[in-house]
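Remarks on the structure that follows.
In this view, the complex is presented without one of its protein chains, the others remaining in place.
Chain lettering (A and B) follows the sequence in which the chains are written, and residue indices restart at 1 in each chain.
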Amino acid sequence: MGKRRNWSIPYILFLAFFVLMPLFLIVYYAFTDNSGDFTLEHFRHFGMQPEAMHTFVFSIGVALITTAICLLLGYPAAYILSRMEKKTAKMMVLLFILPMWINFLIRTLATVALFDFLKIPLGQGSLYFGMVYNFLPFMIYPIYNALQKTDHNLIEAAQDLGATPRQVFFRITVPLSTPGVASGIMMVFMPVISTFAIAELLTINNIKLFGTTLQENIYNGMWNYGAALSLIMLLLIGLTSLLNSGGNARAAEEGGLI
Amino acid sequence: MKKFNFSFLQSLFLLVMLLSANLFSGKCRASDNDRQQVLKIYNWADYIDEDLLTEFPAWYKEQTGEDVRIVYQVFDMVEVMYTKIALGQEDFDLVCPTQAVMQRMIHNDLLQPLGTDFGATPNHMKNMSPFILDRLNDFSTKGKNTADYALPYMWGVSGILYNTSKISPDEVKSWGCFWDPKNKGKMLMKDSYWDAYAMAAVYGYRDDIASGKRSVYSVTNDHTAQDIALVENQLKTMKPNLAGWEADFGKDMMTKGEIWFCYAWNGDAVWAIEEAGEVGVPLSFVVPSEGSNIWFDCWVIPKYAKNTKAASYFLNYLCQPEIALRNMDVSGYCSAVATPEILEAAIDSTLEETVNLDYFFGPGNDSLKVNPVQYPDKSMVDRSAIINDFLDQNDEVLEMWSRAKGDSLFSGMIYLIAGVVVLLIAFLIYRFLQKIKSKKRRMGKRK
Partner (left out) sequence: MMKRILSNSYIGLLLLMLYAPILIIVIFSFTEAKVLGNWTGFSLKLYTSLFNGGIHHSLTSALWNTLIIGAISAFISMFLGTVAAIGIYNLKSRTRKAVQLINSIPILNPDIITAISLFLLFVSLGISQGYTTVILAHISFCTPYVVLSVYPRLRRMNENLYEAALDLGATPFYALRKILLPELRPGMISGFILAFTLSIDDFVVTLFTIGNEGLETLSTYIYADARKGGLTPELRPLSTIIFVTVLVLLLIINQRAAKKGS
């Protein structure tokens, strides 16, 4: 199996070309101004603009709450699914993913219509509904697969040793599912910060997330500033990834989605 | 095991089929290698009669003896088009920006002049209403005559689309209805910083305009630091009353009867009034008395275009009255072409009120029975000015816009969130350090 190390080469090359190179281009734009000279102006600009900073922190807040809701709703769902028989469970999981096949704009406008129908005004409530709606499947999927893999021998052994169901759950099942939870959080937290369409449509632009700031700047010709903003986001990504994988050895080893 | 091999091979087979299907279709497209025989048009969706795209090649062949094939693409936001051309140097031959973006493109040297030599073909571009051409020439930059670079396509005015059963015409006669707390939560504003700036500036300086101290044009387009500050103030006081900033779905919400009034362009208003009428919601449109703005979309030829000849011919083709009428039908807007045929088609003798359109169609046309929403009366147009792009002050205005639009968050909440984040990071760092410590201990033990 050791020889298969070089199987990773095609993908590493692919990553280098399609992920790292574009990244360097972003870095280039972030550190230069219109005439191509090196400058730190854009970062200073961000630091001095309280409004951008506020939006950024607020988006993190929204992302935290969304992730928490997805976790609270998704974990029990994943747990229940993992206890069903395999065939039904697989079908159920696919049912959770199926709404994603309807185009995003259409299903978001339908959500607006739904809220109109229920006479609920658009605002924070609809924002969180929309966020959870779009990201819940991404939380359920990895947790379900992590729970499904749980070695039942361990659970039986614990039960033989006299553990109560609650102890089994909290001491065995939950810790073993941590890699799934970590994947789920990864796939929900960062994307929520950078989504702007959900905030735009479901709060009629009343609530502004960092994704909107990004889009505004890039679309209105301030590419360098937009690139700087995205670098700041990347820093956040890097920080959380490093800390996450460093702090949770199993998640790093498993390193997986499912 | 057999089952597995089969499905693996099956998927491989499918992949090969798909790839070859893709390649074949690609080959068919690529067979027409001559770029001079392709005309690439980039336009808004639903903004042109698409049958024209199949009829033009025949006309072109007739006029010049050359073949052409049209590649038509649509964009959802004009900023995407601008980004693709400015950042990506895409070789579209014809694009249709709003007048502000057109000015930005001229200013940044992204355009080529329109062709004027059509040989034996008559030049229909002179069908343009002089009124619109004058508005074009109001703006000029770097010594370039705007009319050389842009051909107006559709135009209109901005105003207020309102529900007559929910709010009276008297109230919406002034932009002030947006600042009236009585209407809180029942109004929408466009998510466009050009429109927001113009409207806030006109309302903010209404006294100066009324007394003649400043013109609507100056207020809308001077962009001095004082102007920007005033606009920011106005927007901030208006924001609490808004239900939101809509990009395109405002007219939908109006037809559903939940919003009482919104900022709208007259072309959209024509559509909305009709659609709402079908579900029994009475809408109407007005241009407020303080003043408003004129907008138009125009065709331009980007610098990187490769087939400027066909592009110019296409523009010529579009200026023919019957073609312009067809486009007006499909898009619902008002064409910049002003020939007697257009005038005739616009007249609806069932209407009672008349509209003064001598500014557009020429003298003698001061009481026509046309749809007053689609063709604004002279009085409306006289108090409106075109919105210029912010050009060098774009950064400032954008910043101001960000502040005005997004500044609704309590500082307290921000600090709370920041606090939670710091705690989380601290927790993660703590765990990180613990892992390192235990690793070190394990390493130490092993030795």
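Here, a residue touches a chain if its C-beta (ideal position, glycine included) is under 8 Å from a C-beta of that chain, and two chains touch if they have at least 3 such contacts.
Source: prediction; values computed, not measured.
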Residue among A:L40, A:I97 or A:I120 that touches the chain left out of view: A:I97
Per the touch definition above, residue among A:L64, A:A163 or A:L234 touching the missing chain: A:L234
For chain B, the residues touching the chain missing from this view: 1, 4-5, 8, 11, 14-15, 18-19, 21-22, 26, 29, 40, 42, 44-47, 50, 71-77, 80, 83-84, 87-92, 247-249, 251-252, 255-256, 271, 275, 278-279, 332
Residues belonging to chain A that touch the chain removed from view: 1-12, 14-15, 18-23, 25-26, 29, 73, 76-77, 80-81, 83, 87, 90-92, 94-114, 116-117, 133, 136-137, 141, 145-146, 149, 179, 183, 186-187, 190-191, 193-194, 196, 211, 214-215, 218, 223, 226, 230, 233-234, 237-238, 241-242, 245, 252-258
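Here, only the chains that are shown with their structure count from here on.
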Averaged-CA centre spacing for the pair chain B and chain A, given as whole angstrom: 32
Contacting residues of chain B [partner chain A, same complex]: 77, 79-80, 82-83, 86-87, 104, 185, 188, 191, 242-247, 249, 256, 258, 394-395, 398-399, 402-403, 405-409, 411, 413-414, 416-418, 420-421, 424-425, 428-429, 431-432, 434-436
Chain A to chain B touching residues, read off their complex: 49, 51-52, 54-55, 57-58, 60-61, 64, 109, 112, 116, 121-122, 200-201, 203-206, 208, 213, 216-223, 239-240, 243-244, 246-249
